[in-house]
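With one protein chain removed, the remaining protein chains of the complex are shown where they sit.
So that you can tell them apart, the chains are marked A and B in the order they are listed, and the count of residues begins at 1 in each.
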């Protein structure tokens, strides 16, 4: 098989691929190139100075830390939710199933102000959490965590759910007939099958959380060194017309995103190789 | 009769009852109760409550305030701009999605995997960076900045910038839905059509399109939701000029920052309704493809 399949009887290969490539280049690749080209105007020392400013470093710690934690929370509860949706019957299940995608459909700004209304000191939940427990949620890193849990919630549920649905009851029956307890069956038979999906969901939720802006800025409080996320640092630099600075931070984030993307792709390829062929 | 027989043991009933009723695959009832409680509390706290909060806060000051907020000239302008943006971004990404899916799912060529990865790329770029990219290209100090200024064309802090940013963030939606669908369907039907004498567009119109219409709708719905709701990317390139370059999400932000909460939530409730409508259509399409479509 040589590279191009000219001998296919179907028409439109040149047209469709050509259009795809041109459009992709104009909309995605050219703008991305602009970012990397812009950083070239900085010397490495300048670049390094910008991306390691204390305020920027604090923002990495915050962004990556809260994103990691949010993705972990979503992995655990996403698995529970997926399990309940696939394995249990309960009233209102269809509604729950449909609403799981809400964070994909609800504009982030709306989510941001809604969560703030809930968790602000005088908010629906905030007044109890702060009044009774003495914990401040909104305008602290904890508030950022809440927002990131919200926007990352569907990822784990939606990657795990189809795998769980396709998992035939035979495997668990086999484990039980071989004497395994229910917990052993889940631990040694079900979870290993779900693991790649869990990891993929985790990585997707994490990647989304790191770049998230709209839902976070309302609830974050944006206090320098405390609750400023990295995307906000880019905005701040931009507002000071410091394009080079904004770009430098953007490059750091982009590189990390691409790394995550590679990781997810690798994970999916690994899963397909390992278990993709049917039984 | 056959239908009954076919839907039988080992229990090809709906999956959850199949597992719940089978002692070999059912958890003890207290485990089930704990899992359900945790899952549903989590759901209620993080999904349901924020959604309810939007509507309650929107109506807190009464219907009159609600209507006034929506009928405000700036709010209406924001609605118009949001619709316009979606109306431009959708067809662009729709055509791209179909073209990309046709090339990728129907032909073999080198670099296909790279292309697939590149199509997914916009999903992993922070919205703020998207805005930054276009500022770097078309802003006053950008690559094309001086040329644009000479010809008196405004992109950044104007509608074109908003559209471009929206096109970028919604870029993969349709393609991503169609590619796996068309790959799963295979190209036999199209080849049969060609053998029967159909020409290029006839093949697409009479064979391909009917097969992918639900996937197409699905992608368009998701694309639309994101297009109308995008905040970060649009915020960077818009300039926040009231009545001119404010989309609905940006208008929500402005009202909120002015402590005009009732009005902010009123506009937000429109966006929330749009999200709910999106979910309804999405669920409906999923239902349709599950019951009637199911072609492999």
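Methods note: a contact is a pair of C-beta atoms (placed from the backbone, for glycine too) under 8 Å apart; a residue touches a chain by one contact, two chains touch by 3 or more.
By definition in this document, contacts and distances are computed from a predicted model.
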item: Hidden chain of the complex, named as in its UniProt record, picked from "3-isopropylmalate dehydratase small subunit", "Teichoic acid D-alanyltransferase", "Sulfate ABC transporter ATP-binding protein" or "Aspartate carbamoyltransferase regulatory chain"; value: "Sulfate ABC transporter ATP-binding protein"
item: Chains shown that the absent chain touches, full complex; value: A, B
item: Residue among A:89, A:127 or A:181 touching the omitted chain; value: A:181
item: Sole contact to the chain not displayed, among A:33, A:69, A:189 or A:263; value: A:189
item: Those residues of subunit B which, in the complete complex, touch the missing chain; value: 4-6, 8-11, 13, 22-24
item: Touching residues (missing chain, whole complex) on subunit A; value: 168, 170-171, 173-181, 184, 188-189, 192-193, 274-277, 279
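Methods note: only the chains that are shown with their structure count from here on.
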item: Distance between the centres, which are taken as Cα means, of subunit B and subunit A, whole angstrom; value: 16
item: In the complex, subunit B residues that touch subunit A; value: 10-11, 14-20, 22, 24-28, 31-32, 35-36, 38-40, 42-43, 46-51, 53-54, 57, 92, 95-96, 99-100, 102-104, 106-110, 115, 117-122, 124-130, 132-137, 139, 141-143, 164, 167-168, 171, 187, 190-191, 194-195, 199-200, 203-204, 222, 225-226, 228-232, 235-236, 248-250, 252-253, 256, 261, 264-265, 268, 271-272, 274-276, 278-280, 282-283
item: Touch list for subunit A against partner subunit B, complex; value: 1, 3-5, 8-13, 15-17, 19-21, 23-24, 27-32, 34-35, 37-38, 77, 80-81, 83-84, 86-90, 94, 96-111, 113-115, 117-118, 124-125, 146, 149-150, 153, 165, 169-170, 172-173, 176-177, 182, 207, 210-214, 218, 231-232, 234-235, 238, 243, 246-247, 250, 253-254, 257-258, 260-261, 265
